[in-house]
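Take this structure, written in structure tokens, and hold onto it; I'll ask about it next.
Note that this complex is displayed minus one protein chain, with the remaining chains in position.
Here is chain A:
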Amino acid sequence: MEKVRMNCKVAVSGNVRAKLIYSRDSFCFWGGADPKTGEIRDDRSDCWKKNMAGQVFAFPFGKGSSGAGLVILEQVRLNCAPAALINVNSDPVILTGPLIAKHFYNKSIPVVNLSQEDYDKLNGAKEVEFYEDHDYIDVYY
């Protein structure tokens, strides 16, 4: 696999390497993700019917309801949360679940932001690796 290193802004840190699900659409966890399975059930998403459980889920922005935090926590409880998130911009609604998972449940869901340019290049990658102590990710094609 070809490896490309990308600089990122870390919102929530952690170590993980997992497969990538890449979306070009903004995403709302409330109604958009099945909290019991991790399946993407928003038919307006280009990742409709894919499952984010244990995968790195990349989408540019969050949108809609402020219920995202509760959905991600329910996914953590039922072991179907994403392994990590990649955004262009993470709003506090998206960060709520990963921050609470980290500080209250010792469960790591790293969240990083990429530049729009790097985010576009991420398309087609197979896996992504995150590091607790570094402001970059390694992208495997």
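Simple rule for what comes next: a residue touches a chain if its C-beta (ideal position, glycine included) is under 8 Å from a C-beta of that chain, and two chains touch if they have at least 3 such contacts; residues count from 1.
To be clear about the criterion, contacts and distances are computed from a predicted model.
Novice: Out of "Ethanolamine ammonia-lyase small subunit", "Deferrochelatase", "Heterodisulfide reductase subunit B" or "Aconitase X catalytic domain-containing protein", flag the one the UniProt entry gives for the chain missing from this complex.
Specialist: So the chain that does not appear here would be "Aconitase X catalytic domain-containing protein", according to UniProt.
Novice: Tell me which residue among A:24, A:103 or A:126 touches the hidden chain in the full complex.
Specialist: The single option touching the absent chain is A:103.
Novice: Could you tell which one of A:3, A:77 or A:126 touches the chain left off the display?
Specialist: A:77
Novice: Which parts of chain A are in contact with the chain that was left out?
Specialist: So the residues of chain A touching the missing chain come out as 9-12, 31, 35, 64, 66-71, 73-74, 76-77, 90, 92-93, 95-96, 99-100, 102-104.
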